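For this view, one protein chain was removed and the others were kept in their places.
This part shows chain A:
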């Protein structure tokens, strides 16, 4: 696993600050340069502030944007320059309680927008940054203001926002339209049957709220990525959901069908929810066939390649973020390894896919 937090020594009385590890010469006041290198510890300086990072090589952090928390003696790697998978956790609050949530909600909120704004301004050119939660739109006004502020100086950046879609309003249309080229909205839909969807997200009436809000995204011409985690609860209904998407959501740019992540509630509910698509791909295949016939885009996330029948393998993306991805010992000899999503760090063989077959 690639660490997202580094041990960092620095004057404990300082307030948290955002800095970028300069790759060569510093380009702005926030850039930090290397001034000492001892066994296991790197010393950096930005302006008058000095701080140290432990257990990391200079090349690994070059270009990274860090949030240094002096009180806790930690540096959060907000943006790793070498990675396409950078996400800001906007809040841990959420109004839904999804069965397989990998990031279970917490009641309190810590506002980090100032740090995120500073970090975005230091991001590599053209970067796409994920915004997730919890439910980011619980803090919609602050979130939209943050995005406006970023684009005011950095219109080369894009945000991929994961939201449960419960909080859009007609009044947002103009704003959504204005930024449509730079925002990709990832919105979950688990079933076209409202009862099934509501059961999975743990909120009565969620589907009834989601439906008109998806229409708003369509009317805004927003880029929409529909996201469906396959579960025992919704797998048989996938062909019907595909038909619903083709007819009612043709404006979605893509439909991501995802395998479960065994962490958070996902670990707690694994036995009740995990759908082993390696031994039964029929409903997935039928759903994909329909999308292909209707010429709508589908992607498979988090599916090890050998669990997908050959006819659908071209849809499987290497989707698992680099810092939490792994392979199994059996994968060592597999010819598909370089294209394979592999597994989440917290995947367990004993209650995972029955059929993992190196190719």
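In this section, a contact is a pair of C-beta atoms (placed from the backbone, for glycine too) under 8 Å apart; a residue touches a chain by one contact, two chains touch by 3 or more; residues count from 1.
Keep this in mind: contacts and distances are computed from a predicted model.
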Problem set entry | Omitted chain (choose from "Succinate dehydrogenase cytochrome b subunit", "Radical SAM core domain-containing protein", "Ion-translocating oxidoreductase complex subunit C" or "ABC transporter permease") - UniProt protein name | "Radical SAM core domain-containing protein"
Problem set entry | Residue among A:239, A:264 or A:358 touching the omitted chain | A:239
For this session: Specify the residue from the set A:82, A:152, A:279 or A:311 that touches the hidden chain.
Result: A:311
Problem set entry | Contact with the hidden chain (one of A:26, A:124, A:218 or A:358) | A:218
Exercise. Which listed residue (A:138, A:184, A:290 or A:320) would be found touching the missing chain in the intact complex?
Worked result: A:290
For this session: Identify the residues of chain A touching the omitted chain, counting contacts across the whole complex.
Result: 211-212, 214-215, 218-219, 239-240, 242-244, 246-251, 285-286, 289-290, 292-296, 309, 311
